[in-house]
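Note that this complex is displayed minus one protein chain, with the remaining chains in position.
Let's look at chain A:
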Amino acid sequence: MVLRRLLRKRWVLGVVFALSLIYFLTSTLKQEERTFGDRTLLELRDSDHHIRWKVRFNLGNSSRPAAQCRNSIQGKALLTDELGYVCERKDLLVNGCCNVNAPNSQQYICKSCLANGCCSIYEYCVSCCLQPDKRALLERFLNQAAKGFKNLFTAVEDHFELCLAKCRTSSQSVQHENTYRNSQAKYCYGESPPELLPV
């Protein structure tokens, strides 16, 4: 009886309500946090629609010498031009193309690349990715996997840009955010992320 009367008092009810409110708020907020932290959930959410990519594979024209080349710009020692040649920086011509006659220039070279499409040197990854026979692989990637990168691959315009972007390390390259899945072969033109190496 005492208990029942106690329960009818306003302040008791108030305290009970306040406590439940606290519990409710903490638990919902905590849950929210968990779902926010989870990236995969988000990626699944998008899976119903395909991204529209506008890559034009300008195949065949990569064999003829171009007047002006784009190249991979960033390399410490090597560069890859849009024709798929890898050369040393000193062998780069004024027009941005590799000097194809230089002894170390090679086209479509997959040096340092593994079977899963991951390479340890970025420039070789780009060159390998530019091989004409990689087109099917890249199209499959654009149709299926690229949405994980959100905006990135919708803005890519051609084969060279696609390879430059695809070979870069990305959200797919890391585990625990601050370590590479595979610090040896981290530049991938293929569909799968780098093979996970044990710590």
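Here is the rule we go by: contacts are C-beta pairs under 8 Å (C-beta built on N, C-alpha and C of every residue); 3 or more make two chains touch, one makes a residue touch a chain; residues count from 1.
Just so it is clear, contacts and distances are computed from a predicted model.
Novice: Using the UniProt record as the reference, specify the protein name of the hidden chain from among "superoxide dismutase", "Carboxypeptidase A2", "Trafficking protein particle complex subunit 3-like protein" or "Membrane-bound transcription factor site-1 protease".
Specialist: "Membrane-bound transcription factor site-1 protease"
Novice: Where does chain A touch the missing chain, residue by residue?
Specialist: Residues 5, 8-11, 14-15, 17-19, 21-22, 25-26, 29-30, 33, 36-37, 39, 42, 73-77, 89-94, 99, 149-152, 155-156, 161, 164-165, 168-171, 173-174, 176-180, 183, 199 of chain A touch the chain that is not shown.
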